[in-house]
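Structure below; questions to follow.
Left out: one protein chain. Kept in place: all the others.
For subunit A:
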Amino acid sequence: MAAGVAAWLPFARAAAIGWMPVANLPMPVAPTNKNKRQDELIILNVSGRRFQTWRNTLDRYPDTLLGSSEKEFFFNEETREYFFDRDPDSFRSILNFYRTGKLHYPRYECISAYDEELAFFGIIPEIISDCCYEEYKDRKRENTERLMDDLEDNKDNKPPNMTCRETMWRAFENPHTSTMALVFYYVTGFFIAISVITNVVETVPCGSMPNQRDIPCGERYTEAFFCMDTACVMIFTVEYLMRLFAAPSRYRFMRSVMSIIDVVAILPYYIGLVMTNNEDVSGAFVTLRVFRVFRIFKFSRHSQGLRILGYTLKSCASELGFLLFSLTMAIIIFATVMFYAEKGSSSSKFTSIPASFWYTIVTMTTLGYGDMVPKTIAGKIFGSICSLSGVLVIALPVPVIVSNFSRIYHQNQRADKRRAQKVQKARLARMRISKAGSSTAFLHSKRNGLNQSLELTGSLEEDQQLKKTTSLLESQHHHLLHCLEKTTNHEFVDERLYEQGYLQTALQNFPSQSPSLSSEEGVTGTCCSRRTKKNIQALNATHTHSHTHNLQELSALHIHCGEQQPLNTSRSSLNLMSDESGSLNCKSSGLVTTAIISIPTPPSNNSRANPDAPPPPNPDAPPRPNTGSDVVKISAL
């Protein structure tokens, strides 16, 4: 429980007297504080600086070093104080955590030093409170990036045993790693440029024969251009084949965008080689030549900016789609209107609605070629409305695209952000688990029957064993919840059990809202629902016995799932319950205490001596069933 709340537990327990006159059942016995001692000050000597605090303050978080018996290892007999050879400055924030329940990250502190201190004192960093958590995560991320950069720099020193294939791939991906790679990089870039220029110049009319019209250079110097083209294509082919050979996953490489561009760039040439100069297919052949322009996209391997542009367009697909859609709508509307407006005019160019599309597009994008103009007054009015609205429709999505681009360009740590979000989700999940721990801890200890065995067995080893598993605070809290159960004659049950066992019976909608967060899928499945059905009859029967103080039967009521023999009302068989290791429930072991810090501890000890008095209900402690049961009503336990 949080710091202050633990102090209010006595109050909550005292207030439970308000339930007593209302209850019809006897109350369970309270756990006594066997080593009841007055709260004392303890001295923590951290590298010479003495901190003092109450012992109870440290006991609030029994999962940490200072809260558990682990600190006895640091106890100095002569000076009667606990000595830690650590940094006293960092210790301040750690001690404040015990006092206030909030862990803060001091900004002047180095991140790795702080992490080490937390690890030493057994505190998980996820509970850093929200005011300091962002800062902590940022610093941590910077640190890991720096470490990774260092690693990569070291990686560039070529590891000795790389195969030829791996070397080639590395050379292709990072051209600056070796001189050969750099040469290759520039050569391919040069040839891409040459190829593109060739394609362009091919169509320029150069020189005219006196008896012929201007012919493009391509047709004049056919062989020269053909040789150029062949050379380029050969280089590209070789490059593609080499990449294909070097790629670690050929299938993935072939599916990647860059390789598709490569293929599309060189394919027309080969198709052209195969096809003869047939009149029929020459039309198609010419079309194919268009694809040669795709060679320009090969530059994107050489330019980071181009890649980002492509990535932006891909990521803004929805905005672009919206732009397109709204434009289409507007075009159709205005084209229709203009057509009907200009229908009256005699020599109107607006011959049909699709013909008006051209006018609308030209006007909306404010191009205004002037090849189609409205002549009627109505047409002119609607035409001006069209151009005004065009401005708006186009101006709207553009800033979004622009900001997207700049964001991606400046923050190319997008992948890291996603990683950080995953970590944030993991953090929240961990905190939820630890907060949910209080209610599940109660349910868990119910199954152990710890509430009873604390009192009735009474032998010393029992108590010592028990102290390891639950703190006094916890047992008192559980006793309180147990009293509430007795008052209302209902019991707390795991959410999952509840849903599975009672889906058949009509579920009453209970007024109180308990939002439930289940973090792990339960393995309970059919096992539990089968057993709970069996148990319902048996448990109903045992309810009638409940007014006697009987240890066995009290614990019998608690076991809903995970027992292998069906309950029947005979007392003897109630003792048989415990071999719960066969239950399918366990996904995670470990007792989660009510502290925020939930470090899974091994399940409570299995071998408990059977005293002669009424035997304890389960000699074997069950592994804890569903971790992710419920709720936390309100913040910070």
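Here is the rule we use: a contact is a pair of C-beta atoms (placed from the backbone, for glycine too) under 8 Å apart; a residue touches a chain by one contact, two chains touch by 3 or more; residues count from 1.
The definition used in the following text is that contacts and distances are computed from a predicted model.
*Asks:* There's a gap in the complex where one chain should be. From "EF-hand domain-containing protein", "Trafficking protein particle complex subunit", "General transcription factor IIH subunit 1" or "BRCA1 associated ATM activator 1", what does UniProt name that chain?
*Replies:* "EF-hand domain-containing protein"
*Asks:* Taking the full complex into account, find the residue in A:263, A:429 or A:484 that is in contact with the omitted chain.
*Replies:* Only one of A:263, A:429 or A:484 touches the chain omitted from view, namely A:484.
*Asks:* Tell me which residue among A:12, A:234 or A:254 touches the hidden chain in the full complex.
*Replies:* A:12
*Asks:* Give me the subunit A residues in contact with the hidden chain, please.
*Replies:* Listed in rising order, the touching residues are 1-27, 29-30, 32-33, 36, 38-39, 54, 56, 99-100, 399, 402-403, 435-436, 438-439, 477, 480-481, 483-485, 487-488, 490-495, 497-498, 501-502, 505, 507-508, 510-514, 539, 560, 629-634, 636-637.
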